[in-house]
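Below are the structure tokens for one structure; questions will follow.
Every protein chain of the complex appears in place save one, which is left out.
== chain A ==
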Amino acid sequence: MSTNILLPRPHRILAINQETEHEYTFRVESGAAAKHGQFYQLSLPKIGEAPISVSAMGDGWLEFTIRKVGKLTSEVFRLRPGDRLFMRGPYGKPFPIDDFKHGDLVVIAGGTGVAPVRSTLRYFYEHPEEIKEVYFLAGFRDEGSILFRADLERFKARFHTIYTLDRDRVDGFETGLVTRHLGRIPFSTLTRYHVIIVGPPVMMHHTALKCLEYGVPEEKIWVSFERRMSCAVGKCGHCKINETYVCLEGPVFNYTKAKELWD
């Protein structure tokens, strides 16, 4: 009898932090050794299951930032600290953190795309000796969609940060899409570096093209895909793009691979 890979386990919610009107971060008790960029299948019995990326991790806990958009996530929002969330994972290929170490790192993220890169950023914030310079360019739609305000604030101390809002004019934030501010990252002076781009598909596409224009080699760019999944273990077929399964070979892809994942 093979083990049941679809069986979730209950985990206690330690804390809940409201990020925006529609997004909450749940801190869940877990001793699992998740890697930066991986995801879990989160579920509630009788409601459903969905893939959610790890947005931060610490000693004995994991954080998930959840947007209230579906049946499951609406129900998750009723939970309180002490309640149980069901989980299985971690799944997927993480960011190659070891390859990033002792070089420069450029992170460009848009909207909820900040969640999957947050744990990587927090890691290098806490281990500044393992990285040279970090350039963090984050874009949100408007003032009401700004996530992780506390992290954004403290990252300013150690990273070169550019925060921008698509339309609103707010103190501490630029205006316009992330691609508009890309020129402020000194790509031409960087030698040993990597670039992470995570956000909506259109944002990742245009940002990657623009990075290439700035002379960034394809193999230095990393992206993370978001796909519908039912199983997260290579069986259900929902996340397949040509011969690639995002749950198995992704969600993190090098751009040399990602550029050939066509829908």
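The rule we apply is simple: contacts are C-beta pairs under 8 Å (C-beta built on N, C-alpha and C of every residue); 3 or more make two chains touch, one makes a residue touch a chain; residues count from 1.
Please note the rule applied: contacts and distances are computed from a predicted model.
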Chain not displayed: protein name in its UniProt record ("Malonate decarboxylase subunit alpha", "Anaerobic sulfite reductase subunit A", "Carbohydrate ABC transporter membrane protein 1, CUT1 family" or "Permease"): "Anaerobic sulfite reductase subunit A"
Per the touch definition above, residue among A:D99, A:E143 or A:E260 touching the missing chain: A:E260
Contact footprint on chain A, counting only the chain that is left out: 1-8, 10, 43-50, 67, 69-73, 84, 86, 200-201, 226-228, 230-231, 233-238, 240, 242-243, 245, 247-248, 260, 262-263
